[in-house]
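Heads up, one of the protein chains got dropped from this complex, but the rest are sitting where they should.
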Amino acid sequence: MATTTALAPRRRSGSNIALRRNRLTGIALTAPAMIAIAITVLFPLLWTVSLSFQSFDLAVDAPPASFVGFDNYARVLASPGFLKALVQTLGYVIATLVLELVVAMPIALLLNRATRGSRVLRLIIAIPIMIAPIVASLAFKFLFSNGYGFVNAALSFVGIDPPSWFASVWLARGTVLVTNMWLALPFVILVLLAGLSNVPGELNEAAKTDGANAWQRFTHITLPLLKPAILIVLVIRIADAFRVFDSVYVLTGGGPANSTDVMSSYLYRLMFSSTDFSGSSAATVLFVIVVGVCAGAIFFLLRDRTHKA
Amino acid sequence: MERRKSGRARRWITPLAVVAATALGLAGCAPSSGGSGGGSSADISGQTITVGVETGSPWQAFYTKVAPEFTKATGVKVKFLPVPHESMQQQFLSDAVSGSGAYDVFTVDQTWMPQFASKGYLADLDSILPNSERSDFVGKTLDTATYDSKLYSVPFMVHNLVLYYRTDLFKAAGITAPPKTWDEYRADAKQLTDQAAGVYGTIIPGAQDVEVSTRLESYIQQAGGDIVDAKGAPTLDSEAAKKALTMMTAIQNDDKSSPSGLHDLTDIQGQFLAGKVAMAFVWPYLYGMAQDPRQSKVVGNVDVALNPGDPDQVATTFSWSFGVNSASKHSAAAKKWVSWSTSSDILKQLSLSQSVPVPRSSAADAVAKEGTLNDGQKHAFSIFNESVSKSATMPMTPAFPQYQTAMSVAVSSVMSGTQTIDAALSEAQKAAESAHDSAK
Partner (left out) sequence: MTSTPSAIDRRPGERDRTALRDPRTPRRGAGRRARSSAATRRTAFVVIAVAASFLFLLPIIWIFTTAFKPTSEIFAIPPTLLPVAPTTANFASVFSDGVIVKMFGNSLFVGLGATIMSLVLGVPAAFGFAKFRYRLSGVLLGGALVTRMFPPVALALPFFLEFRQLGLINNTAGLIIAYIPIVLPLVIWMLEGFFRDFPDEVLEAARLDGLGTIASLWRIVLPLSRPAIGVAALFGFLAAWNEFVIALSLTKTPDAQTMPVGIASYITQFQTIWGQMTAASVIYLLPVLVVTLIAQRGIISGLMSGATKG
């Protein structure tokens, strides 16, 4: 009895010190990076927010900046260009996420079964991830061109009248979608493959002997077990999809008729063509809010499922 | 005990930090206006100036070739930085805004000259052109470089679109003269289209870019209208504009006398030089290219004429000039380049080597007297000059780039079938009006 009471306080203070040391170490280790992020992300963003409530011009001899409340926001929200870019961006994000999953899934399932040459195939699939979007976009710009482009050559070879890809609204959107899918599919396939490797083969075998067909096996066994992987894909891809810029800049320049204009290209134009920096501040803040809300929604879904962190 | 106290203290740190950051942010002043232009040393020899030029343009080729003469004469070295046409305004603008002076001299496109001048990004060049020099400039050409009564650039070329046509195809079809009216143009285009042979009568612009917007503006002026009224307010939804777009869609969609697709200058120029199109509207530089067997498949079968009009045979004139970045750190050397590169002798060389009309009458006279010109070239030059002298230029307003964007979106909406002509023009008019209002 005496020994335990004698020991107890010492042990408590020992663990106190250890915990405190741990905490201080943690702070010391993480502080430099956090400060760097604060300086390069947090402060610029807060500054942008404050700028969005001011009207300022960067001309020589410009009038000094003045506080204008929500004027910039009203102006940006009222401009048809902003709303069009926003709607088109959301449409693009949804379309690309759905298509990526739908196309990647069968490929991942196929690759999961393949034993021969899987290393080579995985390498081939991984290559587009390393390619700069700007270079890929330039390649696709050529491939989709009239006359000398490979896509139209292939279409006329099989007897289909080749269209002008960049001349019609939906075809132009298609080229942007295809280019970005080429860049993104590898990542989705590889993540799904990793998820599939966690699906035990015995479950499928057992289900097969129980008489379940391939579709039933997929929806009732594979898909539920793939949910964590799918959610990872969604979280990461949603952020990447909102960023799309290079392909729009190169393939269509936002056209035809601004039908492929997305938030990034709209913002870039507002800043560097119209030099409307007050409007750009407001538009930037709105853009960040939109991305935050969408990413937050996905995060919320993730939190309800298996949360490993 | 200890832990709880430190815990409580720590709990305050985060909110405090956030508040401090926000306070800093809100108190943080908006960026100050730029324009720190410097460096005007009397002795400019030995300095290097950076001239921003349009990638792949005939003037890039010419000035790169003659720059060593400038270096020999003044001791100033010249570095050329090519920028693609579509990015020129953005790149130059953001350099001017940033005040970093990466470019000393800009190749100034008239379309955004008022925008730059109104914001103080171009140096005042009144001092480098004395009156004796100014009178040498033809007619209203210096107006294209003047904003608010001050000279901000000096033009080395003032031009507009002219009609290029295939003399051989015209002869074969029995057409004796190039069209003078829109009706004749449309009829000739229909007659000259031979889809089986892959040849089209003409080619109609439809892509969404600024060069296409200059074509719409030219069509509108040919229809007797303009894109702004006498007070300078935009009039993009005028009857003339509707007439222009109706003509374009009729030839493209109804007659099918133009290849399918939304065309830009690259298509128009490329297809004409490849022999696939009988009539095209292009700028004067194409004449030299059309006679060069390395670039053209139609050498010897090309002539130029005034634009067909309805009723006016005109096209909007635009100028290319050199201007000095007000944030340049070598402004004296830069100004020397501007006056040297637009001197009479250099302009005469430019005119001869690139077959383009130049704005100085002494240079134009020297070119006309040039014994080495053949009849075709002499005729071409006279057409270029006549076309420019008959025509009006763009409205000199800082909002012009936005007018152009509005117009190019309208053209591509209509040509891609996304919008009706009325809807597209009224949307363009709204955009132009809001640009006009904020430019005041």
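Letters A and B name the chains as they come in the text, with residue numbers starting at 1 for each one.
The criterion applied here is as follows: contacts are C-beta pairs under 8 Å (C-beta built on N, C-alpha and C of every residue); 3 or more make two chains touch, one makes a residue touch a chain.
Keep in mind the model is a prediction, meaning the values are calculated, not measured.
Trainee: Considering all chains of the complex, which shown ones does the missing chain contact?
Mentor: Looking at the entire complex, the absent chain's contacts are A, B.
Trainee: Where the complex has a chain not shown, which of A:Leu77, A:Ala95 or A:Ala295 is the residue touching it?
Mentor: The missing chain is touched by A:Ala295.
Trainee: For review purposes, identify every residue of subunit B that touches the missing chain, sorted by number.
Mentor: 7, 10-11, 14, 31-32, 34, 50, 54-57, 81-87, 91, 94-95, 97-100, 102-103, 209, 211, 264-266, 269-270
Trainee: What subunit A residues would touch the chain not displayed?
Mentor: Interface residues of subunit A facing the absent chain: 22-23, 25-30, 32-34, 36-37, 40-41, 44-45, 47-48, 51, 58, 114, 116-117, 119, 121-136, 138-143, 147-150, 153, 156-157, 182, 187, 190-195, 198, 201-202, 205, 228-229, 232, 236, 238-239, 242-243, 245-246, 249-250, 263-264, 267-268, 271-272, 277, 280-281, 284, 287-288, 291-292, 295, 307-309.
Assume only the chains that are shown with their structure count from here on.
Trainee: What part of subunit B is in contact with subunit A in the complex they form?
Mentor: Result: residues 2-3, 6, 21-22, 24-26, 28-31, 33-35, 86, 89-90, 93-94, 97, 118-121, 206-209, 260-262, 326, 401-402, 405, 409, 412-413, 415-419, 427, 430-431, 434 of subunit B touch subunit A.
Trainee: In the complex formed with subunit B, which residues of subunit A make contact?
Mentor: Contact set of subunit A toward subunit B: 16, 20, 38, 42-43, 46-47, 49-51, 54, 56-62, 65, 79-81, 146, 164, 166-169, 253-259, 272-275, 277.
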